[in-house]
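All protein chains but one are shown in place.
For reference, chains read A and B in written order, and residue numbers begin at 1 within each chain.
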Amino acid sequence: MAVDESDRSYEHPLYTTLERMPGLDVATTTIDKLLTWGATNSLWVFPMATSCCGIELMATAASRVDADRMGTIVRGTPRQCDVMVVAGTITVKMAPRVLKLWEQMPEPKWCIAMGSCAISGDFYRDIYSVIPGIDTAIPVDVYIPGCPPNPEQLIAGLMRLQEKVRAVRAGEWAPKEERPETAAMQKTAPSIARVSSPERSQDITLAQLRGAGNLGLGGGMKRKSLPIVTAEAGPPAEASTAATESTEPASPDSSTDSAKAEDVEG
Amino acid sequence: MTLASAARLGVDPHRDLTDYDPEADLMVLNMGPQHPSTHGVFRVKLYLDGETIVRAVPYVGYLHRGVEKLLEELTFVQATPIVDKNDYVSPMTNEQAINMAFEALLEVEVPRRARYMRTLFAEMSRISSHLLWLATFGIDMGGALGGGTTLFLHCFRERESILDLFELVTGARFHYNTHTIGGNRHDIPAGWAKRVHQALDLIASRVDEYLDLSTKNAIFVARTRGVGTLPAKLALELGITGPILRASGVDHDLRRDAPFHAYDEIDVKVQTEQAGDCLARAHVRIRELSESIRLSKLLVDGLPEGPICGGRPIKNPTQFKAKDGQAYVALETPRGELGTYVIGGGGNKGASPYRLKIRPPSLHALAAMPYLLVGGTISDAVVILGSLDPIMGEADR
Partner (left out) sequence: MLKAEAYRALLESDFGVQEFSDKTPPCIEASEHHRLAATLKERGYTLYGFVAATHMPAVKGAADALELAGHYEVATGLRCPTEGSHIAIWRVRLGLDEELRTLVDLFVGADWQEREQYDLVGVRFADHPDLRRLMLPEDWEGHPLHRDYPIDTPHPPWR
């Protein structure tokens, strides 16, 4: 979308006054640097720690390799966190919860995929109940390989994320072009297109969001799923019947079939 | 709550309420599967009457990775790094369990040095597992920025020294892949025994500090005494083994009662308590930690010379084949009885198991949750779950 530089109708008069003050850009860049310094040195982590990498995440927070010296502490609620560190294998039963918690995090938010289970599913990736990498559901910023990665590697990953945060805040970051996939890469590609890949279709994203929103309440309590309205998807009525019938994932406590059928309406 | 009281009240603790009565004034609080204190991905739905838990319904399976199905496709030789990830806080015992089961099936002898090394690694794994348990128990009680962090930081510092020792032998902090069919793959480097003694002496000197911070601390005692009492009969029926069973008064330890590997040559002093509450479980685990330090020192001094592997050197993955036969081998991990039931004669012309069932002690322990949580408060729920020490990688496989 090209910005028409000459159109200044949206600007507030105070802005135009301030713009003409001498030395203002020095002040704003300094304030910007201060805010960036604050943002990068206080990346609060949401630990989506499901398995063994969770233990190394705890070891990183412990005293030998202390993550707190970078301002990185672990918080229990997604509402207070900047970074979600997905550490461990994500299963089909767990994935809607991960997506739901991701959606609960406020912007700006980042995601680190720690360990090979979160990057690609490791050797579990072909198994019926395992997600082939969390980047098929949420966008990942930093990948930390290892099984499990050492605490030092997690710190290195966090420092890489700090670089990225600085670059994004300064407006100097652009996503790398996806390199063309060779035949060998296609063999190990995940079965669902990654969030960042151009082949990703909106249907999968909507189906996943709907799955994350429809987590069952149980006890016979029924809940209407809220419609997800986007610019492309349009009104939810026709999208829901097509996408949700066969793609309704975990609702582990709805007891009767009739309850489940009623849950599925848009 | 005991079995008898559950029967009297007509309460089936495992069942969810399907006839939800909106007038009954019960609040449903969902704890998990992502929660800082659920020790992995465990979900329990709490029905609360005010602050008291009236019913607790646990849900598992959030880490079900289909390990048993995967192992049917892989061969015996390839199984070790896969089961490493089950009970990820004491990986040596997982590997030992599966290799013992395969050795029973394939009738491969393990040389004496390998038996001693495996036992030594298992005991050191037990120390590091109990240290991690104490650390996370401290966090559960004190919160991330509260007083419990002291225990967490201290115990992880000691645990790092044990992980360093393992790194010297196998090259990895975690997920060692060092056991193989017939013995071990990595031998002990020179000078390792001295470092083991140094590290274990350090931990032994710190145990008093842990006791001060935990079982002698008034707040810890107030939160754990009388909380989550598990009667011995219920524990036996549920199949709970390990420190939880021993804290309920049952004197059962596979290391002494059904000894395997080097346990028949050393004398294990089994620690029991009678009370069966969380404080008793804490006592048992900390005493087991001291006992394991003593046993590790004995084992590292008494390591016999000899080969470390009785099977043939591994040249290709389909080397070991079993046409038929079944074997069940159980060993005592820091969580209880880890059993492996393997049926031979699977794919790859018999080089894969036909069926491999892992009997996880954590799943049996989690089945006690509905009985233990009822009648307590939410803070008790966190303490009880911590004291049961479940590892979801093992419970869900």
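Note that a residue touches a chain if its C-beta (ideal position, glycine included) is under 8 Å from a C-beta of that chain, and two chains touch if they have at least 3 such contacts.
Computed from a prediction, not measured in an experiment: that's the story for all the values here.
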| item | value |
| --- | --- |
| Displayed chains contacting the withheld chain | A, B |
| From B:91, B:182 or B:339, residue that would touch the chain that is not displayed | B:339 |
| Touching residue (missing chain; options B:163, B:258, B:298 or B:314) | B:258 |
| Which residue of A:16, A:29 or A:191 touches the chain not shown here | A:191 |
| Contact residue for the chain not shown (choose from B:330, B:351 or B:372) | B:330 |
| Subunit A, residues in touch with the chain not shown (by the definition above) | 92-93, 95-96, 126-132, 136-137, 191-192, 203-204, 207-208, 211, 246-254, 260 |
| Interface with the undisplayed chain - residues on subunit B | 3, 12, 14-15, 60-61, 64, 66, 68-70, 73, 233-234, 236-241, 245, 250, 252, 254, 257-258, 324-326, 328, 330, 337, 339, 341, 343, 354-355, 357, 359, 363-364, 367, 396 |
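The rule we apply is simple: only the chains that are shown with their structure count from here on.
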| item | value |
| --- | --- |
| For subunit A paired with subunit B, centre-to-centre distance based on mean C-alpha positions, whole Å | 32 |
| Subunit A contact footprint on subunit B (complex, rising order) | 16-20, 28, 33-36, 40-41, 45, 57, 59, 61-66, 69-70, 82, 85, 88-89, 132, 135-136, 144-145, 152-153, 156-157, 159-160, 173-175, 392-393 |
| Residues of subunit A defined as touching subunit B within the complex | 47-52, 54-56, 58-59, 62-64, 73-76, 88-89, 91, 93-94, 97-98, 101, 123-124, 127-130, 147-148, 150, 217-221, 252-253, 255 |
